[in-house]
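Only one protein chain is missing from this complex, and each of the others stays in its spot.
For reference, chains read A and B in written order, and residue numbers begin at 1 within each chain.
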Amino acid sequence: MTAKPKMSAKNVGVSYNGKVALSEVSIDFLEHDVISLIGPSGCGKSTFLRCLNRMNDTIDGCVVSGEIQLDNYNIYSSEIDPVEVRARVGMVFQKPNPFPKSIYDNICYGPRIHGMANSRDELDEIVEWSLTSAGLWEEVKDRLNEPGTGLSGGQQQRLCIARSIAIHPEVILMDEPCSALDPIATAKIEELLGQLRSKFTIIIVTHSMQQAARISNRTAFFHLGELIEEGKTDDIFTVPKDERTQSYITGRIG
Amino acid sequence: MNTFSFICIFLIVLSGAYIFGHRYALSSVKNSTELHSLPSYHGFYVAIWFAFPALIVLVFWYFIEPIIIKSILLESIRTTALLGSTTPDLLLNDIKNLATNSFALKSASAVKLELVNRYLELKSLGIYLKIVILFSIGMLGIFIARKKLSPKMRARQSVERVFTLVLGVCSIIAILTTIGIVLSLLFESIRFFNKVSPAEFLFGLHWSPQTALRSDQIGASGAFGAVPIFAGTLLITLIAMIVAIPIGLLSAIYMAEYASPKFRNWIKPTLEILAGVPTVVYGFFAALTVAPVIRGFGESMGLSVASESALAAGLVMGVMIIPFISSLSDDIINAVPQSLRDGSYAMGATKSETIKKVVLPAALPGIAGSILLAVSRAIGETMIVVMAAGLAAKLTANPLEAVTTVTVQIVTLLVGDQEFDSPKTLAAFALGLVLFVVTLILNIVALIIVRKYREKYD
Partner (left out) sequence: MINPMPKSIDRGPNLSAERFVKRYRSEKCFKYLGLFAIGIALSMLIVLTSSIIFKGHSAFWQTHIAIDVQITSEDVASISNANFRGITRTSIRSEFPEVKSRRDKKQLYKLFSNGISFEIKEYFFKNKIQSGGIYRVWVKASADIDMLRKGFINRDLEETNRRISDKQLKWYDQLDQEGRIEKKFNVTFFTAADSREPEQAGILGALVGSILTLFITLILSFPIGVGAAIYLEEFAKKNYWSDLIEVNINNLAAVPSIVFGLLGLAVLLNWFGMPRSAPIAGGAVLALMTLPTIIISSRSALKAVPPSIREAALGMGASRLQTMLHHVVPLAMPGMLTGAIIGMAQALGETAPLLMMGMVAFIVDVPGNLTDAATVLPVQIFLWADAPERAFVERTSAAIMVLLLFLVTMNLVAILLRKHFERRW
């Protein structure tokens, strides 16, 4: 029996000012999966990722076609508010972007605007839970009032992850979250992702095949704006069905 | 010979020197490629040797001539009986004024007439001497230059060195201006503080700058306590800021975040027109349109409103300052990186929430800097307050009363005929010093804040 997918995309296409960046992408994401989107640079994987939480709406001249379902409804239908979508589908960016506020206020930002806490104590609890879940609590618990921008690169990225999970999203999108970090920080975040999947569905864009092999259980390969192949990570890397996938994996294209 | 013809002849000889150098260089070789530098540089070389020594002498002459004339005339004055009633400087001024005022000459005394004639003689002698010396030195320069001319001479290097020096001098003029401002303000202020103590000036509460024309005149006591003036400046600036900051900031937010690029391209320059209107026009508007409206409004509500209320001047000044805040803040808000906004949108925040909670706090240092610059502009503004604010130095917080500001007092104290030495005129310089220092500090602090903010994001 196939489980009902958490999110599914049907014939999604994206064009910027008339120039097609993505065409006819259909894919399902099951709950609690960690899915990697891989492919050479410029293949459209980040563009696709940004469709999943309607971040492409903020770009002028960007037109999205097709359907994307979250649970039961199409997030691109005109009755659905992108603000609501983004509260349920969180995002972590390539370059860590903590707000120029204290660590505490960074985490509280989401809960405050979404009315998730009734008192200061509840906010404290949310902050502690988020930072603990992101593996950052021990390192910053004594300096919650210091600016978030004062942390190291890896810590900042974990802060951004903590910030995202503080509002209880159901799906977390990650756009090459480790590409700006050193290997030690990368390892810490990969370890964190392993723990996060128990609670969230994670869709991660990565340019490193090794990372995809390490952390995800499913993988999708994009090339020149098309979804070429998608399946279990092991299958994709050992017995790819399409020869383009084969070429990418063996390093002939990329 | 008047200045214009002098300049013409100077320029003609200058061109002659250039042509001479040019021709000489070409004629001294068979083939022009044997010259090190282009003939034009040889020409410039000769021209420079003509002009520069002459100009240097001219500058010296300009400073020395008045001194020499003064000492010669003083000699003649000593022999006359006029010295008893007045000082030599005043007498000298008198003579100089009489020399240009043919009307008054008819009724001047014989002794004075003689002095005036002497003065005019000296002046015309000076002019003849000047011309002779200048041209002789110029000719000497040309002669020396000719001696130095040769095909191998590095004329271009020398000419370029001189030219670069001239450019360097141009850039020093900015420093000279600042030094000039500081020194002139300091000098006169020190002379003022010799007559009125700094403590009384900075902390005194009574401003009534009278000085005696004669030492025995009644009403000779002048009070120079500037606190009411500072208070007046602060009151009007405060009113202006209350108008300008909300309007400027909200306009900037709309332009930076909500407006379409086409709208912004039109609105931003249009708002900047407000800053381009001459302040005298604002003053007229404030005095003739705004003040009566405020007065009528206030009186219909039963309040007593002065005809030159601080409110009228402050409101109009606020309107003038709006573009300072809106344009600068618009640039600053645009400089906030898009990644911060993306982070906020990705968490499901609306646009206004993002602006209020993420963008504005991030832009705050820069906006604070722009506000400081606007305050500095408001404090230094003159014409609006001269025309719409009052002269009475009242210490009050009521915007409906008339107050006076630092700039108004500087203008009133100096416009008109006064001696240059009385405490009244010197007080203007002391006020000017305070104004300069305060605006300087505000500008520097604003600059530091904005620079620190830029460093964070670039």
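A few comments on the model shown:
Methods note: contacts are C-beta pairs under 8 Å (C-beta built on N, C-alpha and C of every residue); 3 or more make two chains touch, one makes a residue touch a chain.
What you see is a predicted model, and the numbers here were worked out from it, not measured in a lab.
Of the options B:76, B:197, B:289 or B:338, the residue whose C-beta touches the omitted chain is B:289. Annotation: of B:136, B:177, B:265 or B:307, B:177 touches the absent chain (contact as defined above). Residue in contact with the omitted chain (choice from A:136, A:160, A:196 or A:228): A:196. Hidden from this view is one chain, which touches chain A at 81, 83-84, 87-88, 110, 113-117, 122, 125-126, 129, 132-133, 167-168, 195-196, 198-199.
On the side of chain B, touch with the chain left out of the figure occurs at residues 66, 156, 160, 163-164, 166-168, 170-175, 177-178, 180-181, 184-185, 187-188, 246-251, 253-255, 258, 267, 270-271, 273-274, 276-285, 287-289, 319, 322, 326, 348, 350-353, 355-356, 373, 376-377, 379-383, 386-387, 407, 410-411, 414-415, 420, 428-429, 432, 435-436, 439-440, 443-444, 447.
Operating definition for what follows: only the chains that are shown with their structure count from here on.
Rounded to whole angstrom, the centroid-to-centroid distance between chain A and chain B, based on C-alpha atoms, equals 59 Å. Only residues 337, 339-350, 353, 357-358, 361-362, 456 of chain B touch chain A when the two sit together in their complex. Residues of chain A touching chain B in their complex: 53, 55, 58, 83-88, 90-91, 93, 95, 97-101, 109-110, 113-114, 160, 163-164, 167.
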